[in-house]
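Every protein chain except one is present and positioned as in the full complex.
Presenting chain A:
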Amino acid sequence: MTVTETADRPPRPAPEQAAISLRGLRKEFGDVVAVDGVDLDIEHGEFFSMLGPSGSGKTTVLRLIAGFERADVGTVTLGGTDVTTRAPFERDVNTVFQDYALFPHMNVLDNVAYGLRVRGVRKAQRRARALEALGTVQLGHLADRRPNQLSGGQRQRVALARAIVVEPSVLLLDEPLGALDLKLREQMQVELKALQRNLGITFVFVTHDQEEALTLSDRVAVFRDGRIVQLGTPQEVYEEPRDPYVASFVGTSNLFDSAVSQQILGRAGIHALRPEKVTLTDAAATRTDEPVRVTDGVVEALGVVAETIYLGAAHRVIVDLEAGPRLVVLEQTAGALAAPEHRGDVVWARWALDDVVPLSAEADQ
């Protein structure tokens, strides 16, 4: 799983310059503002994810970096060079397309060798390098097949090999795992991560799957309506979501509006609480008249179980707090026989005040 340095590889730019630098990027399609003022620096060798629902502008940003779209306003800089007005073939980035975009009239080897062919690399050499790239994705044995004779996962790997064979400094991946089934997707996630580590190049990964973004990335940008709403490491984005949108898009959160926050937590403003931070204990014997009590930084709230959902490794328990809001709780399944709470059980929901994250109110909600 190594990639040899070759003579025709462009010299790496000075490391102090960001691999990708976007400034004031804006793109409209008709009346729709797809990208609305994006500033972003992506470092060399970083696994960077752009996360957001469809229509949030993440794919458009990727296409602006690749050069398939031209920005209305703003600049795209790759390794210190302004490429805003350059054509895709003049940029040192390669893309793995969502639909793989393999050439149907070429076999796997010719597909992978295409980038070398257009660069005028001689046949013997491009064959060798294409086979090496195919080896990297464990597909050396399928070199003679046509794309339509491959499975989805294999096509995905061919698309990867085709993009890395020309040794770009940045690899752009547009929802590359979206079409694969769960098992294969998890396997490919591991391989992608390993590939990125071995190649040591920058990966920019577009996804709407928050779990995928958290698992793979060094940093994540959460997109909404053409803007980046939060940028940070997966831990930062998950543990300290900035606003209710991020809190509920990345993982699930219990959101307390300001009235409930005041009542339960004794704090002003909106707050989020992750379901796995809450523990439940039976309150049949210990229930009090007081629906909420706070002692030593621990909140205890009385509630009634509304629903218990078995998830395999965990249970999702939905509790209607007597204090008002409905709480989603994630309980690890301790043992095979550990009886979860049942519908109608009276329980204490318990969590630490430190686990409650204050959110900034969204301007446009």
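Methods note: a contact is a pair of C-beta atoms (placed from the backbone, for glycine too) under 8 Å apart; a residue touches a chain by one contact, two chains touch by 3 or more; residues count from 1.
Keep this in mind: contacts and distances are computed from a predicted model.
Enquirer: The hidden chain: which UniProt name fits, "ABC transporter permease", "CDP-6-deoxy-delta-3,4-glucoseen reductase", "NADH-quinone oxidoreductase subunit J" or "Response regulator receiver domain-containing protein"?
Expert: The record for the missing subunit names the protein "ABC transporter permease".
Enquirer: Hey, which of A:L78, A:V108 or A:V166 is the one touching the hidden chain?
Expert: A:V166
Enquirer: For the chain not shown, which residue from A:R26, A:R117 or A:R350 touches it across the whole complex?
Expert: A:R117
Enquirer: Which of A:N94, A:S169, A:Q196 or A:Q230 touches the chain that is not shown?
Expert: A:N94
Enquirer: Pick out the residues on chain A that sit against the missing chain.
Expert: Residues of chain A in contact with the hidden chain: 66-68, 87-89, 93-95, 97, 99, 101-105, 114-115, 117-119, 162-163, 166.
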